[in-house]
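With one protein chain removed, the remaining protein chains of the complex are shown where they sit.
And then chain A:
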Amino acid sequence: MLSTQFSGNNGGMKEYHYTGPVEHKFSPYAFNGGTVLAVAGEDFAIVASDTRLSEGYSIHSRDSPKCYKLTDTTVIGCSGFHGDCLTLTKIIDARLKMYKHANNKTMTSGAIAAMLSTILYGRRFFPYYVYNIIGGLDEEGRGAVYSFDPVGSYQRDTYKAGGSASAMLQPLLDNQIGFKNMENVQHVPLTKEKAVQLVKDVFISAAERDVYTGDALMICIVTKEGVKEEMVPLRKD
């Protein structure tokens, strides 16, 4: 965390004029950027993330995807502080294994979401600085997306964007997938191909306007056949 002294509280940069003696405190958090997105369809779910890992003005890595495969029917996207993302995914993997050994079945998406909520709330007074979105198939084979806040509040949605460009992407998804804020429009159900194309377009827009999003896009498509990954280049500047 060499560059914490250069970062402000929310990942932006501190100003460069002299304000007097400043006390530097150790902050256990850093903001590593990145955007994740998940869309649920009739029989599929898509979880996508960019692969840029940044801190302040630097890019640590151009190949650090934020989607992690949990089971054959569930993928999680975690953005925020990379250290907490890694630990959280390790803990989730361990809990999944323990559940499998204790109950002889794989955890369903809904169960993983409920478990993650309690894991996050267990750290209510020293939270994991991670914005999670789980995408997968529910017991009936329909697509499900569960979005979390850093302290464990969660909700099942049809689509959700999280991370640094979430405020830019969410209104676009509301309009294109939820058909919100439009009058006299036919509600066409979303096909897998159209959803993938929409996700690519949306991330290209995010990379144009958000400095922490870019380099490449990793799309994980979850269907009953399993999880398929696709990598698409984005702008690298």
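The definition used in the following text is that contacts are C-beta pairs under 8 Å (C-beta built on N, C-alpha and C of every residue); 3 or more make two chains touch, one makes a residue touch a chain; residues count from 1.
Assume contacts and distances are computed from a predicted model.
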"Calcium and integrin-binding family member 2", "Proteasome subunit beta type-11a", "Protein HIRA" or "Regulator of G-protein signaling 7" - which is the UniProt name of the missing chain: "Proteasome subunit beta type-11a"
Which residue of A:58, A:153 or A:197 touches the chain not shown here: A:153
Given A:17, A:105, A:124 or A:187, the correct residue touching the omitted chain is A:124
In the complete complex, which positions of chain A touch the hidden chain? 9-10, 25-29, 31, 91, 94-95, 98, 102, 117-127, 129, 147, 149-155, 157, 167
